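Note that one protein chain is taken out, while the other chains of the complex remain in position.
Up next, subunit A:
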Amino acid sequence: MALKKVKGSIDRIFDKNLQDLVRGIRNHKDDEAKYISTCIDEIKQELKQENISVKANAVCKLTYLQMLGYDISWAAFNIVEVMSSSKFTYKRMGYLAASQSFHDGTDVIMLTTNQIRKDLNSPNQYDTGVALTGLSCFVTPDLSRDLANDIMTLMSHTKPYIRKKAVLIMYKVFLKYPESLRPAFPRLKEKLDDPDPGVQSAAVNVICELARRNPKNYLSLAPLFFKLMTSSTNNWVLIKIIKLFGALTPLEPRLGKKLIEPLTNLIHSTSAMSLLYECVNTVIAGRTVSGSSGLCVGLSVCASLCVRLCFSLSPSVKYLGLLAMSKILKTHPKSVQSHKDLILQCLDDKDESIRLRALDLLYGMVSKKNLMEIVKKLMLHVDKAEGTTYRDELLTKIIDICSQSNYQYITNFEWYISILVELTRLEGTRHGHLIASQMLDVAVRVKAIRGFAVSQMALLLDSAPLLSGNMQRKGICEVLYAAAWICGEFSEYLEDPVQTLEAMLRPKVSTLPGHIQAVYVQNAAKLFAAVLRNGQQGSQEGAAVQETIQLLTDQLPIFVQSADLEVQERASCFLQLVKYIQKLQQKDVDVGEEVTALFAGELNPVAPKAQKKVPVPEGLDLDAWINDPPSEPESEDEKSKSAFAEEEPQQPRQRHREVDEKELARRREERKQEQANNPFYIKGSTPAPKGYQDTMGVEHIPVVQIDLSVPLKVPGMATSDKYVKIEEERRKRDRAEKGKKKEKKKKREKRSRGDRRNESGPESEEDIRPAQTVDIVTEEMPENALPSDDEDRDPNDPYREAVVATSKSTTEEPADPGQGSDTEDAVSSFPLRCFPDVLLGPLGVTARDLPAMHFMPQKSSKHKKKKQKKEKEEKEKKKKKQHRVPNQEEEESVQNGTVEEEEDPLPVCDVQGNLQDSSRVVVSVIFENKSSSFLKSMEFNVLDSLNAKLQRPEGAGPHDSLSVPFQLPPGVSNEARFVFSVQSIVMPQKLKGTLTFIVKSDDGSSHEKLDFKLHFTCTSYLTTTPCYSDAYAKLLESADMKGSSARLQGVGLPFQHLLAKICFHHHFSVVEKINSCASLYSRSIQGHHICLLVKYTDQTVTIDAKCDESSLLGNLLDEIKLTFSQS
């Protein structure tokens, strides 16, 4: 016994511990594998000993070796032994080894159940902790089932250390053993109120993860989480909760509305980028799915935030900014499109991931207007790009961008062909086939371009570099396939077929891949036919024919000897044909016609639906037997077969569904709309794009036919750059023409005073007319094809609805012409706000002052606006019920100002400033007709002050009113925008105005008038601008900053909320926050800097403010005071 003891001790002195092992491995760099195998042998010996400490040491070393990539599964049982040691040191080691090496397939796991249960119930909390930690890594369905109850009990353990671990591991248990969720959930929910923040956050974690898997079941918890979100200050927890709401909002649109304020507050006040990013993501997600009106505010904030992120110096943040933008882009392309330059800049970034993100974004951003510019930029990058992967990515993206939605954005196909030709000069690209297929597609489908395409392709065939050595392997020679086919197929456009034929029969061609050579031979035959056709015309061409025949008989044998069967066969056929023709020619037989006939007929693309549309000929019954069915066999097992056959006739295919007339008419209408909006679908009766017509509201003006302004033939290889210029000029000319037309229209229709801004504004998307009379050839349909697209649509087709929906949305887009120019600058316009008091109307209406906190981004799409208005209406009703008691808790609400009178429209308005134009403010007014009469001829007028003037169209007097460009049927609302120019922004001001309109009811019409007041506050001129603390410090030091201060007493809000409120309502951003003291910054549209220092002690808030304009500052502080006195 004693001897054994001594022996054990001595052994251990020579044992290697972990440190020795690591050192040993480092010392045996050359023969590491050999060293480790001896170590493993030693470990095996150690594991055989009974001494548990030796075993634990061995297991520790094994864990290390496992990390180096060695298999230790053979020691699984020993690990279990060490786990079951009563000593914490060894137990810990054992569990670590188990968590590192066990997986679902490890069979010894089932031996551990009782051991783990014992550890879970151990009086030592660290034993329990270690067991829980280990279990979280290797929990299996069996273990979950057996231990679920024990773990559930641990969720109510006295020690928070155990509670939080137990709560977290419950999630794993739920995944492996879902039945445990129901009994455990109440207790899990309880943990949300746990006094220990760690346990609470663990519970939030688990519920969030559960809710992300199946949000529907967790909607009822939303109020609870909402409370947590507004009270929690732990960013880790906040992020989780916000993520949870991100999963819930798609199911419950009302949530989005509710969330918007706390989210915006967070966005403005947090300094944690990760939290900010999560908020942005959630707002975007909520927007994407629900389209709820409330979140549109958030979106505008988000878009500008994303831009802010993209300017970040940190590449990671930049990347995320782009990522978030691409999410916004999916639903709200307009708000991202304006940042094109920023995204193009990102293409220059060093970081490839950022460049790829930017490329992705560009794909969604192109429009007819900017396509050329963007592609030009990309082409520059193609030239500069290092590394073929990135360059190939660029190439595919260029082609994707151009060809998306059926070449929707290409206005000039000559330009596109020349881009493709330029791309062929790329060295070492793998995407030759992609370019080739594009060339073929365009040449076949765009008839007008064929002449140009052929001339370019002929040049390509002629140019040597494509043939030269190493390029072939990489696949760019695929382009030659397309070039040869295009030249052959459309040989009538070739200027000099003989020359092209020569180029195609050069000996070097035989080095090309077989399938390309085959195309060469076949198309050489087509070219030959073209030469023969020309040859009939005169003697000079006759000589050319002779030469050609000579050329062919000389060169074709090369191809006849080709190893490629296809080439060989085609070449020998062709050679025989040539020889035969030669004979006939010598006999002076004219063969041109016959040879041409070989290749006659035009190849047109066939529509995918064509087959379905072939009408069934009369008298053909596909279900009828052609021959009499075989006589029914009598035997029993045969009968069972026939029983199966009997079922079939029960479900005959109904090809022609009965569709009622109404439905048909509706679909036809939809289709017409769709076609009208498709620039490539040119119909004789409506030559101009529809959107354009709508803008003008005059359909009877003949549209002037504009000549082709682009020369169709460009000598030499075309360069795409040239087209950019040409295109610009063309568009300019177009615009001029349109301007003239508009003038004409003006004269004719003096009464209709449309929205003049349209003309001065930048060209809207719809206005761009494709160059040339390029149309994509309509795909071929069989003769007598069924007339309608829709009739034979499968009613069960799940995509049918989707198709209808898409066509609807596309028709709606251009129907928004008045906004064309507005949206252009609205993108940069920052929302301001006004406090409009709608004054006493002459009809004895009471007026109310309402704090108006809502700003509405103009970017939002039509649907959203409609909803928003509805919501306003609802609020309106609610307020009426409350007997016009100003609704304090709804201060964040949408309300701006209303007139409550049964017969009048309700103007609700909203002011927006434009950052780029320091003196322009856009006021959006929503008119809502709550009466039962029809309102028309609405005229809006405002009494200009010295400072603020309503911008009226040129030629109008300074007191003329502006007509509202719509009429209002009962119960309908619509929005109009008015532009004001503002001189000084240091003072708040009120403008008086009137709205006159005609009320038309059954018993006649009357003229009515409504007075209102527009209130421009100073805060509405501020824009939220971020500021860095060093810049802020410098700003404070500068001499021309004037100070002022204010005191607010009895503010019951927590400091965090107070800050958020200032930021939210007054457009400030937090620069720095220390305890109950924070510095804030904002900037006016005219560039005044405003700095605030907010201190908070015992319900008293001191605001020290500095600004370079003292009166602005004074007014601003008054407004801030007002905000807090109202609440």
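By definition in this document, a contact is a pair of C-beta atoms (placed from the backbone, for glycine too) under 8 Å apart; a residue touches a chain by one contact, two chains touch by 3 or more; residues count from 1.
Throughout what follows, contacts and distances are computed from a predicted model.
The listed options are "Ribosome production factor 1", "AP complex subunit sigma", "Cytochrome c oxidase subunit" or "retinal dehydrogenase", and the UniProt record of the chain not shown names that protein "AP complex subunit sigma". Checked against the full complex, the one of A:Cys137, A:Leu251 or A:Val972 touching the unshown chain is A:Cys137.
In the complete complex, the residue from A:Tyr177, A:Tyr218, A:Tyr319 or A:Tyr1021 that touches the missing chain is A:Tyr319.
By the touch definition given at the top, subunit A reaches the unshown chain through residues 5, 8-9, 12-13, 17-19, 22, 51, 53-54, 60, 63-64, 67-69, 71, 73, 87-89, 92-93, 96, 100, 102-105, 124, 126, 129-130, 132-133, 136-138, 161, 164-165, 168-169, 171-172, 197-198, 201-202, 205-206, 209, 212, 234, 236-237, 239-240, 243, 273-274, 277-278, 281, 314-320, 350-354.
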